[in-house]
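Omission of a single protein chain aside, the complex is shown with its protein chains in their original locations.
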Amino acid sequence: MEKRIFRHSVRVPYAHVDQMGFVYYANYFVYFEMARAELLREAGMPYTDMEKRGVMLPVVTANCEYKKPAHFDDLLNIETRCTAINGTRLRIEYVITRGDNVIVTGYTEHICMSSEGKVLRPVPELKKLIHGTDI
Amino acid sequence: MEKRIFRHSVRVPYAHVDQMGFVYYANYFVYFEMARAELLREAGMPYTDMEKRGVMLPVVTANCEYKKPAHFDDLLNIETRCTAINGTRLRIEYVITRGDNVIVTGYTEHICMSSEGKVLRPVPELKKLIHGTDI
Amino acid sequence: MEKRIFRHSVRVPYAHVDQMGFVYYANYFVYFEMARAELLREAGMPYTDMEKRGVMLPVVTANCEYKKPAHFDDLLNIETRCTAINGTRLRIEYVITRGDNVIVTGYTEHICMSSEGKVLRPVPELKKLIHGTDI
Partner (left out) sequence: MEKRIFRHSVRVPYAHVDQMGFVYYANYFVYFEMARAELLREAGMPYTDMEKRGVMLPVVTANCEYKKPAHFDDLLNIETRCTAINGTRLRIEYVITRGDNVIVTGYTEHICMSSEGKVLRPVPELKKLIHGTDI
């Protein structure tokens, strides 16, 4: 069964481009985070609300595969989908494109954690991100 | 009477250089902050200790004059000195050089604030940063 | 006569917020740059086109006054206007607001420079940014 896909776009600022004229590799993780925030908002659970309820989503793994360079002022599209891994860990996958070109693919894995550092089961709103899948 | 001068150096990472091959203009404010942290440490008042005592130093003004570009892998020297402005506001001045060349000059102004947002008089350790000057 | 005002908005990413929960001070200069890029685009002179024509706009002065903190996920509005200073130097002013609150005000000053480092007079498209003003 298909996972729900969320879409977000970002314009590359001059700040993010290196002297090769390419987006500096670490900045894609910032784009991942921006898209992740929109995914949570669309799921009815903005990250600010989660933090107010004492739930944090620290990253435990981050990965990016660089396919083609992106440049200053490019308008990049980010497709985001959420995949469960197990009872306490979430996996979110990203594909960044410019037109028909795939620029990078990547994923992040997160745990749900209380503000005291205790690992929690994902809140129900997060489960709704994954259609047809028990988490 | 002379102000005390503190010195710190930073190596420019690839992350900080734009497609002109120059350090991106906002990054100098990060170098200012790194030098400011060392200034506070040398004054016997690391910023982490200040925050533990409930004192924060938010920036109220920041300024930078760009004289010459800096490049990837440059070793930059930062001279920092603290100047009082009035009873609740601190001014810190920065000169960044590479060898004999001045790259940028700038300053930041800060207030001392409690974690509840109340404006405070500067802690005694900060006054010691300024030789021969009542604050 | 009124200067033309351009408007742009940015959503604050988690990446830009410090441990006080405030947007880190250097990041406002990135927002200034993003708004500046949109101003140039609306003026019919995207910065990528300028660079292709061999014209760069390095910053010679940057200034920011911090009025109120901004937070993660805030939607910030940036008003940008261009003011001539003299024949070779441009000044751009910024006001960043969240709702009715002014968060920061600031400005940047730029020279027009050829890719060989020669100072140029501003290109005609830039002059159009300033209504009723000879540059």
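Labels for the chains are A, B and C, by order of writing; each one numbers its residues from 1.
One rule holds for everything that comes next: a residue touches a chain if its C-beta (ideal position, glycine included) is under 8 Å from a C-beta of that chain, and two chains touch if they have at least 3 such contacts.
Source: prediction; values computed, not measured.
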| item | value |
| --- | --- |
| Contact set of the excluded chain (shown chains only) | A, B, C |
| Hidden partner chain, residues of chain C it touches | 14-15, 17-21, 24, 26, 72 |
| In chain B, positions touching the absent partner | 11, 13-15, 30, 33-34, 37, 46-48, 72-73 |
| Missing-chain contacts mapped onto chain A | 20, 22, 25-27, 29-30, 33, 56, 58-66, 69, 108 |
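In the analysis below, only the chains that are shown with their structure count from here on.
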| item | value |
| --- | --- |
| Gap in Å, rounded to a whole number, between the CA centres of chain B and chain A | 34 |
| Rounded Å distance, chain A centre to chain C centre (Cα mean) | 29 |
| Multi-chain contact sites of chain C, meaning residues that touch two or more partners | 30, 33 |
